[in-house]
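Take this structure first; my questions come after.
A single protein chain has been removed from this complex, and every other one stays in its place.
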Amino acid sequence: MSVQTPSPPHALQREQRDAIVIRFAGDSGDGMQLTGTQFTQETALMGNDLATFPDYPAEIRAPAGTTFGVSAFQIHFGSTDIHTSGDELDILVAMNPAALKVNLGDLRVGGIIVADTAAFTQRNLSKAVFDSNPLEDDSLAPFQVIKLNITDLTKNAVKDFGLGAKEALRSRNMWTLGLLLWMSGRDRKATIEWLEKKFARQPDVAKANIAALNAGHAFGETAEMPSDIVVGYTVRKADVPPGLYRTVTGTEALAWGLIAGCRAAGLRMFFGSYPITPASPLLHVLSNLKRQGVTIFQAEDEIAAACAAIGASFAGSVGVTSSSGPGIALKAEAIGLAISTELPLVVVNSQRAGPSTGLPTKTEQSDLYQAVYGRNADAPVPVIAASSPTDCFDVAIEAVRLATTYMTPVYLMTDGFLANAAEPWLIPDGDDLPEFKVAKTVPTEGFHPFQRDPDTLARVWPLPGTPGLEHRIGGLEKRHDSGNISYDPANHQKMTELRADKIAGIANDIPLQDVALGEHTGSVAVVGWGSTYGPIHQAVKQLRDGGAAVSHIQIRYLHPFPRNLGELLRGFQRVLVPEMNTGQLVTMLRSEYLVPAEGVNKIAGQPFKVAEVAAAIRSALEELQ
Amino acid sequence: MSVQTPSPPHALQREQRDAIVIRFAGDSGDGMQLTGTQFTQETALMGNDLATFPDYPAEIRAPAGTTFGVSAFQIHFGSTDIHTSGDELDILVAMNPAALKVNLGDLRVGGIIVADTAAFTQRNLSKAVFDSNPLEDDSLAPFQVIKLNITDLTKNAVKDFGLGAKEALRSRNMWTLGLLLWMSGRDRKATIEWLEKKFARQPDVAKANIAALNAGHAFGETAEMPSDIVVGYTVRKADVPPGLYRTVTGTEALAWGLIAGCRAAGLRMFFGSYPITPASPLLHVLSNLKRQGVTIFQAEDEIAAACAAIGASFAGSVGVTSSSGPGIALKAEAIGLAISTELPLVVVNSQRAGPSTGLPTKTEQSDLYQAVYGRNADAPVPVIAASSPTDCFDVAIEAVRLATTYMTPVYLMTDGFLANAAEPWLIPDGDDLPEFKVAKTVPTEGFHPFQRDPDTLARVWPLPGTPGLEHRIGGLEKRHDSGNISYDPANHQKMTELRADKIAGIANDIPLQDVALGEHTGSVAVVGWGSTYGPIHQAVKQLRDGGAAVSHIQIRYLHPFPRNLGELLRGFQRVLVPEMNTGQLVTMLRSEYLVPAEGVNKIAGQPFKVAEVAAAIRSALEELQ
Amino acid sequence: MTVTVPPEQTPAKTEPLKPKDYASDQEVRWCPGCGDYAILKATQKTLADLQAPREKTVFISGIGCAARLPYYMSTYGFHTIHGRAPAIATGVKLANPELDVWVIMGDGDGLSIGGNHTLHALRRNVDLQLILFNNEIYGLTKGQFSPTSRPGTRSPSSPEGSISEPLSPLSFALGANARFVARAVDTQQSDLIDVLKRARQHRGASFVEVFQNCVVFNDGVFDEFTDKKVSVDMQLPARHGEPLLFGKEKNRGLKIADGCFGLEVATVGENGVALDDIVVHDETNRSLAMMLATLAPPQFPMVVGVLFCSPSDTFDRQVHAIEPVASELEDIHSLLRRGRTWTVV
Partner (left out) sequence: MTVTVPPEQTPAKTEPLKPKDYASDQEVRWCPGCGDYAILKATQKTLADLQAPREKTVFISGIGCAARLPYYMSTYGFHTIHGRAPAIATGVKLANPELDVWVIMGDGDGLSIGGNHTLHALRRNVDLQLILFNNEIYGLTKGQFSPTSRPGTRSPSSPEGSISEPLSPLSFALGANARFVARAVDTQQSDLIDVLKRARQHRGASFVEVFQNCVVFNDGVFDEFTDKKVSVDMQLPARHGEPLLFGKEKNRGLKIADGCFGLEVATVGENGVALDDIVVHDETNRSLAMMLATLAPPQFPMVVGVLFCSPSDTFDRQVHAIEPVASELEDIHSLLRRGRTWTVV
């Protein structure tokens, strides 16, 4: 396999690396998210594996130069499997002092800082609460600092296109992108094409941006770079299975998965939602897929969104509703109706940090209790979770399968990290996708709406519009053998048990719990769910490389649990459960299996670092000695 | 202690009994609830201990004569402690065939049926789906049947008061009450006074009802009763502590307890609610106590009710909101705001059978998960439960104490059974009630709204209207040391832990878990919460009388648990947890203490029978052999 | 799934359906004498008159006494949760525009907890018939005052009488930009049936307030204008294009009060009032409808019938206008391959 770097004209020695972590940081207005996304594109096209982590402020446009206005985009790419966006930065791009202030802590000692000197004005420095200019004092000694007047360099690059000063400056990010692409030996074709398309109507703007991009690249190329530091890298292609790839965010994968699931069921999809961070992107992506058999309804609130989806399910569509914690809380009563009337419904929860409004743009996993227990009365539902951006696709299909096969609401748990993070995806072949066509209910002698399939215990799904299937359903308790309202005590007991058995029975229709990494027995099992997959996987790998008997178990099916999970857990001396909450899955495992599972908890609105998980495992192992 | 029966003129031998269970059953229109309530009054005044269980249909006025229109009122009274409304009936009053049909199953073999023959018409019989008249065929052989044409007897009794036929018939229940009062040797003064007061404006109606009451009584007195069956009973006074007594329903006790709690805190109460069965009675009782320092707000929905209560707490009142399961679900998001802003709030949940609308008038305990886990994000709150109608008073005071002492929402769990059930109450002396005046927050140097009491970790409660304490709070995460909005990861971790520690710390401020009956170690611990208290207590008593090493543990504090609970449970070979749900407390005990607690579950919308609990304990004991 | 096919176009049954054919086998469980019986009867008669196909007719309700109605119909029905019927019905209609969807709401259901959903269903102009059974009380929960209760209503939650002005359902609906607004009385069957037919014919959201007598908790609240003895004098049946006249002699009517924007009652022939002075009802005039909606006894008659009807494009039609029929869907295989991809060999 050959190195992918366009070999530079003059012999500049580039450091060969397995993986690199870069973070682009600047003002909300500096276009860091775009820069990162384009860098991701080019990196994917280079055949590296990668993971990204966009991190932007809660304010729409916080005042320029402030620390809370800093927007950042991190990318981790390499020639080996990449499972996280990276603990430590190799390169930090700081477009202004605030960006440096906020992000410096994550830069590894010896790491590279690329800073735009022009932005380090007195005003900006004080806004970022620097007493003296870090580019001048020796506070950055532990790092390699590349000081460039990117502002002027950009102005020069675009001067011929007659843009206003303000507009010209907007290209700073493209100049920077050009430089970083060169530094990491990436191509820039895709970006040029993208710019031409994006600014098709403003050719000057397109030209200017491309010029800036090229200038940044040329700047490195022509080696105007400080010679005393390593500025170039090469990263081999990742050794990934052959096939057609694309990069996807968790949101995109989720949207396509929901559509694929509805196609597999042979039904239309009805998506009812109300905007909320970080769930809105799903609404946005699906709104652009209206022509794919999706009816989109932006409701007046979350309750109406859930109710409309339930109504649509009653009428024969696959009702899907999406929100984040506070919005999901509002849907609880309506979901109870879907449980009682046994209608399919997919409830997508893009979790965010709470309680209440909390930290809307920050990620957390603290809605598991709500999903499993958060309704009035005995109201069990299946709960499944996605572990990575690409996993969202499969989990979404599975959610539709469970909802339509078992006539039940299904909670699909994702989070703010997965919603925005991206990774390369080996696009599945349409023919390899699952099929689970829903059988049409037809009029029969003695038909009633609560006739059940003896295996799944799912009730029939008679569709309005069908002559002979006219029926009434509702939230009052109903006779098991007629569906009519019933206040009979014994019948209520029977129906409550039926509803419980139906959901419990799903355990027989899902794969046995596998071990993501390591043996089926050992000293420590590290059990994860959702987006903690990456850091846990890396940490376990590290420790296993060190010879420890540690295994990684990643649970997709949180309720009901896979049949073999208890037995599996009992095979380990200790069970650690890292969660981005105060300990929710751990509670469920302890009550279900009476195993002394222990929590490893981070509630900082940020993903675990590999090092944090590794440390927890290490101390657990030591205590075992 | 002398027998309290007014000695009959002629020597009729009455059977002496420790306790009797009577159920009055008839059409919704027959006034059975009134009859039962009056019988309860007279019985209380006789100095018996007692417990009642009203059971009425969901329909406002179901069609006459139908089985689903049957309304019943059960009373269990005796000379010993009475903890339940009784498993089996000694006397069943059946005002029509439907009433007989629905209730016969609960009558003990040899028990007495009092039936109004006039109501057993062909029409009513077929409505109740009887092929032949049970009063004529031998289907009632196992019982003692007293067939009386109560209709005609009543008509006769009231004929002089010139009431319409319809009105005259309305007195049937009073005639029946008179008879039953005589049969059980009760007085009828209180009822006569009550009738005179109630119909003060319609003296004829009052006179007619009193005449009917007297006629019914005289009918027994003058021994026109079948001589072949025992028809008279005497029940000794219960040996209860001396003092001033009254009968209270759980709802009344709860209302007074809330008021007493707010008085103890030195604050006004704001009660925000929206009608819902079975929570509405609390709204009604409090609406009549407006002049007691209670502001009542019937909101447009449950969300507004909770929000208005939170607003009132912000302004310095004790915010209280009340509903049942479906309504509580709607309040979850708002409660999250109170958790995040750390404002006091009492959330009363009168549980009913679900899911969804379920069986609105039937009782259940299935909202414990919702109370403990049913919110988005890490949002812990204290949860406490009332065990009996009179216990509601103390629990309500405690809820206010915890809410105001710890600046937190508190869930107070009651249920449809407790809400309507009544028992005698030794009225506490005003001076014996607790005091926990809330300290006024005053302006200080460096004041901020999230300053905490080092012991309780509760934040200050600065009241709008106070100069110098102007501040802003909200649902976004706030800095621990200023209360200002903060997106700092470490701060979110700290605040999440602070909120959790504050609630966990309550365990140090509540009594250690006691044992309601039995030793602190043994073969089987039967653990209950809420209204299962009665049947568990009786069942354990039975088994202990049989020499079994069984103990009854009743948990009032469901979150956090009392400090010694785990240790206590480990002292038993087996832990049984009877619940009127599919097993919720049992899940919490297992995860918290890793003890193999086992559920005993009844989900029939009805309280446990003592026999059901006893049977479960017995089989547990046998398996231990 | 594209434009709405009016149910009528489905193959007509050989045997015409009678009102009882629209009744389910379930026993009706309202209090004897409840106004709901009359509305149920009128509803079944309406459907029979229109020969509405049962399989394409859906009744959606929330929770309350009124909300029990769907159980008594032989059509499709969904007894949902309190206040949410308009939202659920919106989902039903969007999922299958060929269905004829009726929403049955009580005044608490539709205007208290459900006010926001009613508001937005009307604003969006979803093709639904929203029928509000207004008994000015919470019936099912045993008689608490509702948002339409008159001030001073004594109830279990307002023993000293309720506070605050009631909502006028029709003013609310008009303020929400409703395109069809009408009123009827439970026991006046033929008028009620006429209004229900108009509501169904109207494409878009039609809002109908039915004065419904709760014999148990609010008996006789509407007697002032529904009592047989006074109804002709206290009700004004609005008919498009006809002067707004009422009374036994049909000689009293509404004229513009001079000076200000307002209406006053005048008697034709008395102190110089001519028939031409009486306002002619124009059901397409929102301002007039708003004025008529607010008139109430004792000073004014209660205006009943269709107060406002001015159709516009429906939400459901527009939503589906931009959606292709199933056959035209891009297959998932190519869908996933849209945009930038690369091949690893």
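For reference, chains read A, B and C in written order, and residue numbers begin at 1 within each chain.
Here is the rule we go by: a residue touches a chain if its C-beta (ideal position, glycine included) is under 8 Å from a C-beta of that chain, and two chains touch if they have at least 3 such contacts.
For clarity, every value in this text was computed on a predicted model and none was experimentally measured.
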Q) Among the chains included here, which ones are touched by the excluded chain in the whole complex? A) A, B, C
Q: Just name the one of A:Y274, A:F314, A:W425 or A:Y557 that touches the chain not displayed here.
A: A:Y274
Q. Touching the left-out chain: which of B:T234, B:T466 or B:Q493?
A. B:T466
Q | Of A:E88, A:E167, A:D204 or A:D301, the residue in touch with the unshown chain | A | A:D301
Q | chain C residues that touch the omitted chain in the full complex | A | 112-116, 119-120, 123-125, 147, 160, 163-168, 171-177, 260-262, 282, 285-288, 290-291, 294, 312, 315, 318-319, 322
Q) Can you name the residues of chain A that touch the chain not displayed here? A) 59-64, 66, 68, 274-277, 280, 283-284, 287-288, 290, 296, 298, 300-302, 326, 356-357
(Q) Contact with the hidden chain only, please: which chain B residues? (A) 41, 44-45, 47, 190, 240-246, 256, 259-260, 263, 268, 270, 272, 289-293, 295, 297, 299-301, 303-304, 307-317, 319, 333-334, 336-337, 341, 427-431, 433, 464-476, 484-485
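The definition used in the following text is that only the chains that are shown with their structure count from here on.
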Q) Per the centroid of Cα atoms for each chain, what is the distance between chain A and chain B, given in Å? A) 47
Q. Centre to centre, by mean C-alpha position, how many angstrom separate chain B and chain C?
A. 40
Q.
Can you compute the centre-to-centre distance for chain A and chain C, using the mean CA position of each chain? Integer Å is fine.
A. 45
**Q.** Shared interface positions of chain A, touching two or more other chains
**A.** 333, 336-337, 341, 474-476
Q: Could you list which residues of chain C touch at least two other chains?
A: 63, 81
